[in-house]
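Every protein chain of the complex appears in place save one, which is left out.
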Amino acid sequence: MNINGKKKIWSEYQKEIPEDHYFYVRSCIRQNFFPASEKLFLEIVRERLSLDFFETEHHTTCGGIAYHSDTIPQETVMTIVARQFALMTEAGYKNYVASCITSFGLYTEILDTWHHFPELESKIRDYLWKTTKREFQKPEYLAHASDVVYKLRNKIASQAKYKLVNKDTGEPLKVVEHIGCHYSKMFPSKGVGGAEYPYVLTGMIEAWGGEIVDYPERRHCCGFGFRQYLVQANRGYSISNTHKKFESMAPFKPDMIITNCPGCPYFLDRWQYVIKEMEGKTYGENGEGIPVFTYEEVAGLVLGYDPWYLGMQMHQTAVEPLLDKIGIKYNKEEKYLL
Amino acid sequence: MKEFGYSLSPSSRVDLDKVDKSKQNRLFALEPGFKKCMSCGSCSATCSAGNYTDVSLRRAISYIQNGQDQLAVNMLRNCMLCGKCLIICPRGINTRNLIRNILNVYGEKQI
Partner (left out) sequence: MNREILIIGGGPAGLECANSLISLGYKVFIVEKSAEPGGHLRKWDRLFPYGASASETLEKLLQQSNKALFFYETEVKSIKKSDGVFIATLSDETQLHVGSIVVATGFSLFPAAKKEEYGYGIYNGVITNADLEDAFKTGKKEFFKANRVGFVHCVGSRDEKVCNRHCSKVCCVTAVKQACEFKDLNPEAEVYCFYMDLRMFGRGYEDLYLKAQNKYGIRFIRGRVSEVAEDVDGCLVLKAEDTLTSRPLKVTLDLLVLMSGISKNPDNDEIALMLGIDTDEDGFLSLCEPNLNNNKTQVEGVFLTGSVTGPKTLPETLNEARAAALAVHKYLSR
């Protein structure tokens, strides 16, 4: 592997990411799957880094799940998104940051569609006005929350209490990064580092002391795939995709997985349990799984937050072996008390 | 093992790393013409059995190359050895000999 080849590609896919003054929108499912991640993101940017990130209780689903499950038409989803943009406009913001990868992909897709079909944009403006009496400006900058954390990665590193390093050997931890499909596969130029070798999570891991694992099925879907999971009869496809990824990464003996999508950490985490029950196979050390994290959780760990405050008791695959490897202090008794 | 109402789906992917080369080499020795196939499909187009049963020498050759031996064998069992493919093959492959030897090398029963 020649890292300079990757660096060259990374230098070609840089996007402008403002540091401050964002309208922040949450994900529908992350608040259930990884309940602390979004709260933590706001806490880090607002309290640790004193930045202006605004959110409103009027924000709703972007419609992405329904759209990707073929239950609502495109014009409906566009009108829902237009309403979110109206909320941003009313709050006086121009930078829009989404917590969810599918929302980010959907916003990117809609803005691009409107660029090519301005008559569709006018139609949606009309729909929005008729239904809600709202008007909107399009965001000047659209970012995914992982873009923002990527942008702030060195500031986070400068306040870090822990590094992604094995405390016993001093070796960097081997980290698998998994990028949500809708982050840059549809629009490679909208993702940090492009679609083939995304840099957004790699940049964080490098800044926080870890080492990235490049394994053959790195680009493969986590297995969520909306329709593949939502119907029970299709779940075999879902878990098979996840299984394929684990089989491919296992020889590299990764210490942990970092993700930037709502569905990916959930499926990479939960399916490890199901694979163990189905096949009797585990992929981590000592019969354990490979712990899976959101990038906010990893930032939180590095900054020294209590793992239980970060909601890691909600993970299916135990995180304790990794915490011990890094030397993060935690109280076993308090795991389920919070 | 727990029942979840679903299970891992078998992969349809061809894995060339797992092809049994020694068997292939045995077949090549018995009918060197195997290697000359350029997948034109005229054997399958003209096949007497192919219109009514799933038999295609062109595909069987690909299956053997991909290590999907059983698919090839199951298919070629439907061959009637009429020899029409022998007449038509532009590369002059001895297709009857090839079919017999695929079944000899990969089938359980010797012909």
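Brief remarks on what is shown
Note that the chains take the letters A and B in the order they are written out, and that residue 1 is the start of every chain.
Heads up, the rule we're going with is that a residue touches a chain if its C-beta (ideal position, glycine included) is under 8 Å from a C-beta of that chain, and two chains touch if they have at least 3 such contacts.
Computed from a prediction, not measured in an experiment: that's the story for all the values here.
Touching the chain that is not shown, out of B:9, B:42 or B:65: B:65 (per the contact rule at the top). Touching the chain that is not shown, out of A:23, A:197 or A:246: A:197 (per the contact rule at the top). Residue in contact with the omitted chain (choice from B:39, B:53 or B:70): B:39. Residues touching the missing chain, restricted to chain B, are 12-17, 21, 28, 32, 35-39, 58-59, 62-63, 65-66, 68, 91 (touch as defined at the top). Residue-level contact of chain A with the missing chain is found at 1-2, 4-6, 8-9, 194-197, 214-219, 251-252.
Everything below uses one rule, namely that only the chains that are shown with their structure count from here on.
With centres taken as mean Cα positions, chain B sits 46 Å from chain A. Residues 232-237, 239-240, 243-244, 274-275, 277-280 of chain A are the ones touching chain B in the complex.
Interface residues of chain B facing chain A in the complex, by the touch rule stated above, are 1-2, 4-9, 11.
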